[in-house]
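I'd like to ask you about the structure that follows.
Only one protein chain is missing from this complex, and each of the others stays in its spot.
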Amino acid sequence: MTEPSYSEFCELIRGVFEEVPFVREVGLKLSAVDFEQQTLSATFERKPTLIGNHYHNILHGGVIATALDQVGGFTAMVAAYQRMGGAIDWEEKLQRLMRLGTVDMRVDYLKPGRGEHFVCSGSILRVGNKLVVSRMELHNESEELIATGTATFLY
Amino acid sequence: MTEPSYSEFCELIRGVFEEVPFVREVGLKLSAVDFEQQTLSATFERKPTLIGNHYHNILHGGVIATALDQVGGFTAMVAAYQRMGGAIDWEEKLQRLMRLGTVDMRVDYLKPGRGEHFVCSGSILRVGNKLVVSRMELHNESEELIATGTATFLY
Amino acid sequence: MTEPSYSEFCELIRGVFEEVPFVREVGLKLSAVDFEQQTLSATFERKPTLIGNHYHNILHGGVIATALDQVGGFTAMVAAYQRMGGAIDWEEKLQRLMRLGTVDMRVDYLKPGRGEHFVCSGSILRVGNKLVVSRMELHNESEELIATGTATFLY
Partner (left out) sequence: MTEPSYSEFCELIRGVFEEVPFVREVGLKLSAVDFEQQTLSATFERKPTLIGNHYHNILHGGVIATALDQVGGFTAMVAAYQRMGGAIDWEEKLQRLMRLGTVDMRVDYLKPGRGEHFVCSGSILRVGNKLVVSRMELHNESEELIATGTATFLY
């Protein structure tokens, strides 16, 4: 197998992202990957199954955590892929990326999760040869910052 | 409305817990509430929609975060209810409990989320007149500790 | 006592900040307060007592946590002061500000704490009528981002 181009790698990542069963449940879709900036974003729409509080009609904290974890992890994958560079062959890179896992995450719930359309974006705070630290944000369609998070990933 | 007895309050909490839409999606069920110890636990079964990684057949980190947030929050509700004591009437207590929300949460993912049957339990680290801090754990049927978390709730 | 002007309040905060005994030990000095942006920064110099690792000659993690906690807390004080607005008299405001305390904090140690001169800055993620969430960063004189943190404060 030969190393994919950036645009092929982007397609690959999109496929992996959207075939994750729990991600499909939530309805999270990858919307943008920027290799140069090492940022990534995904969107989802409010639907009845995502609600955490009937009285206030807001997202469950677990939905927010799911979006942050997923987006943070895939942003970390992009950064880890670039960090591994040319010294490692593609097969081994792919294996390491598929093993990437969340070590820990903090989520700050800043505003109630109200809205119809949500955008979750990730960026990189640190990338080493074993660990990546990502920062994530969740906004609604009114540009309100609903939650932020920081997570550490091992690959 | 008169103040419910402990067992009535327990039934009330169970009803509220299990009617949360996203909790139903995950399949989380309240299994025990201990008023004296201020602990609470809930269980769920593995099912295909909860998977986060096809290759390793493990729970999505967001499922784990959902269970910890939900269990931590309801443990906090029990503690907040007791903390409010007799000085506040039941209507006002109920209103404050319904407004209880997660401020922030840390999750530590200690082992891959493998298993068929999961138990999530919560206990109290701090209860004040505005804030509660809960600690949560997730075990599988082999008693492996899969994740722990700490969360701060405002009521 | 009459309400101080912004510049008087700024002087007051500086006095309180720099008379904290452990802050004097570390040598942290308030360098800027921006009321409009709700940001605040402080600086300190490397000295032998702040070292955590002889072999690598880097700051102790506790020094970094001290700077982040202190700067986050005083940024929160500025935001809380503004949030309380005109409805509460100055005496009561002052009492609430003096009681402001850290509920929880996450620190991410991104790079070894190397350098001679450090700048710690804080900004606000959320300000409510009970809680403030601050974000903090620590840079060295080469503009390297050494650590970030997020903390929740109660007032």
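Order of writing sets the labels: A, B and C. Residues in every chain begin at 1.
The rule is simple: a residue touches a chain if its C-beta (ideal position, glycine included) is under 8 Å from a C-beta of that chain, and two chains touch if they have at least 3 such contacts.
Not measured: the values here are computed from a predicted model.
Here one chain is not drawn; of A:Ile64, A:Cys120 or A:Val133, the residue touching it is A:Val133. On the side of chain A, touch with the chain left out of the figure occurs at residues 103-104, 106, 130-131, 133, 150, 152, 154. By the touch criterion stated above, the residues of chain B touching the omitted chain are 106, 108, 110-111, 125-126, 133, 135, 145, 148, 150, 152. Against the chain not displayed here, chain C makes contact via residues 19-26, 48-55, 59-63, 65-67, 69-70, 73, 98, 101-109, 112.
The rule is short, and it goes like this: only the chains that are shown with their structure count from here on.
Chain A and chain B have centres, each the mean of its CA atoms, that are 25 Å apart. Contact with two or more other chains is made by residues 106, 108 of chain A.
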